[in-house]
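Rest of the complex left out; these chains stay put.
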Amino acid sequence: MTANRMWGGRFREGPAAIMEDINASIEIDKRLAMQDLRVSRAHSDMLEARQIISTADARQIAQGLDTIYAEITQGHFVFKPELEDIHLNIESRLLELIGPVAGKLHTARSRNDQVATDFRLWVRHAADDAVTRLFELQKALLAQAERHAGTIMPGFTHMQPAQPITFGHHCLAYVEMFERDRTRFRDARARMNESPLGAVALAGTSFPIDRERTAKTSRDFALEYLAAGTICSTNLSRLAEEIVLWSSPAFGFIRLSDAFTTGSSIMPQKRNPDAAELVRAKTGRILGSFVALSTVMKGVALAYAKDLQEDKQSVFEAADSLDLSLAAAAGMVNDMQIQIEAMREAAGRGFPTATDLADWIVRVLGKPFREAHHIAGAIVKGAEALNLPIQEMPLEEMQKIEPSITRDVYSVLSIEASVSSRRSPGGTSPERVREQIAFWRERLT
Amino acid sequence: MTANRMWGGRFREGPAAIMEDINASIEIDKRLAMQDLRVSRAHSDMLEARQIISTADARQIAQGLDTIYAEITQGHFVFKPELEDIHLNIESRLLELIGPVAGKLHTARSRNDQVATDFRLWVRHAADDAVTRLFELQKALLAQAERHAGTIMPGFTHMQPAQPITFGHHCLAYVEMFERDRTRFRDARARMNESPLGAVALAGTSFPIDRERTAKTSRDFALEYLAAGTICSTNLSRLAEEIVLWSSPAFGFIRLSDAFTTGSSIMPQKRNPDAAELVRAKTGRILGSFVALSTVMKGVALAYAKDLQEDKQSVFEAADSLDLSLAAAAGMVNDMQIQIEAMREAAGRGFPTATDLADWIVRVLGKPFREAHHIAGAIVKGAEALNLPIQEMPLEEMQKIEPSITRDVYSVLSIEASVSSRRSPGGTSPERVREQIAFWRERLT
């Protein structure tokens, strides 16, 4: 597929080339460099503590690792593909820097140990990042909820108008959803930390030096991270879909900031919600990564096999996609301007207080709910025939349908009344929304 | 595709048929019957407690629901497809039984509320089931570990012999893996229970009567259950693969019980590990369900849409597959007979103590590990040339390669010595395995 297809059709001459390509993972696993250094340092400390290596040796190793750390962070480190992976690259550089004592670092551990530990640390860190990003997104949603606790918008089901709600209430539904995402990553992280016997802290001052155990380590921690990422991204895709729709002229509910739209060189009115579209699309990529790694692991006997090398690219890509999606979502929510009038106007269309009418019939007239529904339906039909919004329907017209209806009914028929009446815990009324905001304010600090 | 393809090619006449087919979910959601009754009872209690319905009404409703419960558990209840779903089936039967008061049960809730709550309860129960099944599987593995704490088998990497281990140690790796699966389901269950404001217990004595909130309920709880199920099933597939391989004559490490094999009418020696193969295959089905529901939810605006109806079949099928897999895995592990001699013999092949030799060179001769590896490699080559197992290699032959080697080296070259020496925490030596078994015994009671 690429230019360097050295082995094409002449396996006899250069089959090594395929193997080189198969084995060289440095382009991918160099992202583990920081973790590798940290794990090596912890291992060296442990070897010293157990008097397996001398304090002098441990000091030399630590200095060498520090130098490499500096080289990498300053961009001077030369990654060599011929050294296959990040571990051999670092090992080889350490040898150059401190000589044969470098070899002692590899006592009581294998490359597979190292890979597994480095990668686990990396994933743990990615889970932490997701938690932080989600926190920022929740705060952005909460700020919008606060600003718009009383802003009325149409509530939809099936993309058809149902009952009026407040925008603040809608935002809170997302805050809750992302709270579950956040705790999901937190639980995953806690599980990554676990050591079955309680004795060994991962990459702490001691070290799991049981090689058989490590070799058997499943990649379930990576799968769990990807699963949490997929669920989170699926949730994000729903927010993204709403942003795409709301910012289209057909709805006009929000205006995205310049920072999160792209224009078109000819149509200045064009404000394409590219960021939202990409957030929506990234769900596919992250789900794809979960499928990839699940399928890789499926049916592989419980011991190291080269198959496991395929874990990292899937996770790295998913983590990048998730990070970008969360950042973009928080940015868009933060910046977007709510078009209050457009929302309010749309909220009035389609007899959205018909359910309030039915509720009133139950509560005040004492009818069973199914019967009340039927009466309300008849009244809506009447209003439609007269081309009137329901709250302007004359009382006598309603009484033709149900004689016991009284003037009091109008108290529930306006959009504002409908919204205000939804005062059950968690309800959409501005006061309830503000209560919930207060709850979340506290929880998110 | 089926016989009742009434709408084929003549949409004008019978388009309703397609819609009927689309809408009728009773064949699927009748599995929610018990949950639906329980949720209705809780709702009726709440309405009574808040004096929305009278105590007499509540009592009538409760009696009606009890009758339906009895009818269903005794198999007398007639599910009617024309009543679309489980909720309308129960509602309609309640009306028959207690008359119009039945309608009062629907005060302050919608069918979507009910579906969402019933389904959440069902999934919570499925998570509980998984926890119980995993527990049984862990106990079966632990029992085998106990029986075979000292049984030696070859440790593999890449399906090539690596170092000798104990079968007990191998079983414990699975116990740990399934412990993570178990806590994953437990965490998922806890999250399903959560109510954002802490005030409302799901299907307890009070009830979330905020309809907008419920309508927005994401299906992330179902996704999380499916994710945990996929990871668990992927782990199971690895055990299943090993069972298939171990029970083939090429390995001959275990003998499955009659109960978990199928024979062939002509070949009496045939003991096909059908159960293990199906456990392996079910991973595909469960992953498929996760993909299905993730894709269904992707990009759907945050409000009820008919898309959500697709959640149940995916979850039911995955739950059935997982339940069967876990039961079959526990059953197979419980019953299988370990072929101790075959394992021990295989453990001796392929110079599996070469790493112990290298370790000895590091520890006793004080060489850096990479150099020790090189010496051990040369000795193995020599043994191969002489066609001897490594522990029978004459000392002088070893000394030709590394003069400082002493007779003490033989203490680490036997298979048994190798296994016994792995005494670090979590190690494969019988004593460490017994320690870990004791730890797990306590944890799993």
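A and B are the chain letters, set down in written order, and residue numbers restart from 1 in every chain.
Following the convention adopted for this analysis, contacts are C-beta pairs under 8 Å (C-beta built on N, C-alpha and C of every residue); 3 or more make two chains touch, one makes a residue touch a chain.
All values reported here derive from a predicted model rather than from experimental measurement.
Of the identical protein chains in this complex, 2 are displayed in place, while the full assembly in this structure file contains 4 copies of the same sequence.
By our rule, only the chains that are shown with their structure count from here on.
Taking the mean of the C-alpha atoms as each chain's centre, chain A and chain B sit 25 Å apart.
The part of chain A that touches chain B in the complex is made up of residues 100-104, 106-108, 112, 155-159, 162-163, 165, 169-170, 173-174, 176-177, 179-181, 183-184, 187, 191, 194, 196-197, 199-200, 208-213, 215-216, 218, 220-221, 223-224, 227-228, 230-231, 234-235, 237-242, 245, 280, 283-284, 287, 290-291, 294-295, 297-306, 359, 362, 368-371, 422, 424-428, 436, 439.
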